[in-house]
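Got a structure here, written out as structure tokens. Questions coming.
Our next item is chain A:
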Amino acid sequence: MSGPLALAITGLSRWFGGLRALEKVDLSLAPGERRGIIGPNGAGKTTLFNLIAGEVAPTAGRISLFGNDVTRLPPQRRAALGLARTFQVNTLFPNLTVSENLLLAVQGTTKAKLSLHRPISSYRHLHEQAQALLESVGLPGAGETIARTLSHGEQRQLEVALALASRPRILLLDEPTAGLSLAESQRLTGLLKRLERSMSLLVIEHDMDVVFDVTERITVLHEGQVIAEGGPDEVKTNRLVKDIYLGTS
Partner candidate 1 sequence: MTWRRAIPLLACVALLLAAPPFLPPYALTLLTQILIYAIFAMSLDLLLGYTGLASLGHAAYFGIAAYVVGILTTQHHASFWLCLCAAVLAASAAAAVFGLIAIRAAGVYFLMITLALGMVTWGLAFRWVSLTMGDNGISGIARPSLLPGWSFAQPLPFHYLSVAVFLVAFALLSLIVRSPFGLSLRGIRETERRMGALGYHVWLHKYLAFVLAGAFAGLAGALWAYYDGFVSPVEVHLLTSVEALLMVALGGPGTLVGPVLGAGIIVLFKNLLSIYTKRWLLILGLVYIGVIVFAPKGIVGALRGARR
Partner candidate 2 sequence: MEFWLTQAFNGISYGAMLFLLGSGLSLVFGVMRIVNLAHGSYFLLGGYVGLTTVLKTKSFPLALLSGALSVALIGLGMERLFLRKLGKQSLSQVLMTMGFALVFQDLGLLIWGGDPYTLAVPAFLARSAQAGPVLVPFYRLFIIAVALAVGIALWAFLERTRAGASIRATVDDAEMAQGVGINVPLVSAGVFALGAFLAALGGVVGAGFIGVYPGLDFEVLPYAFVVVIVGGLGSLPGVVVGSLLVGLLDNFGKALFPELSYFTLFAPMALILALKPTGLFGKR
């Protein structure tokens, strides 16, 4: 894969008063790379995602997506550049149907979203895309179900589907298998592995099996700093990482 880095973070810091949630983090993601982010609770993983996504402004440092400096850009501009994310807690549209959830996601990066003179039912290609997404994440036929009545596992699937709707070039997944059963977890992992190779992935996970299965390189965060980075074997044998994870998988 050639071309500019999918994601380039330099010197990224975020302080909340006296708390240093992230401290001088550097991270580069090549196009098509699959990277895992691991670390104990409070290491700053979700803060990192919020900074990349543009929900939170950094205290210092720069972020660029595919060669574009996005440090000051709001979330919707980053989405237009090909960024998508899932949330640690399901952030769906609870009272809308699954189809409506997906339509919102599909039209989000299109001009159609500002059109008010045609009913949405007339936008066939949007509906087709939504239907295709529905099937690819394993929820066929659930179109008319109200989102909040889905099971937790199904909601998590919808969560991922919403992020995939814009055909992103880089996808941030925040603990995608949280709360899933083994079977559901495996199905999701299968889905992630089947994603287009050109899509870059950044995955926060606590489930090490998922991390080692889906990602090729792992970055370890601890107390806001990168303490290790490398392939699965490197990270597994890293002394510092082992100390921190003593007792956990």
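Basis for inclusion: all candidates are chains of the complex that A comes from, given by their letters.
Methods note: contacts are C-beta pairs under 8 Å (C-beta built on N, C-alpha and C of every residue); 3 or more make two chains touch, one makes a residue touch a chain; residues count from 1.
This is a predicted model, so every value here is computed, not measured.
Asks: For chain A, which of 1 or 2 is the touching one in this complex?
Replies: Candidate touching the shown chain: 1.
Asks: Okay, in this complex, where on chain A does candidate 1 touch?
Replies: Counting only chain A, the residues touching candidate 1 are 53-55, 74-76, 79-80, 84-85, 87, 91-96, 100, 103-105, 107-109, 112-121, 123, 126, 162, 165-166.
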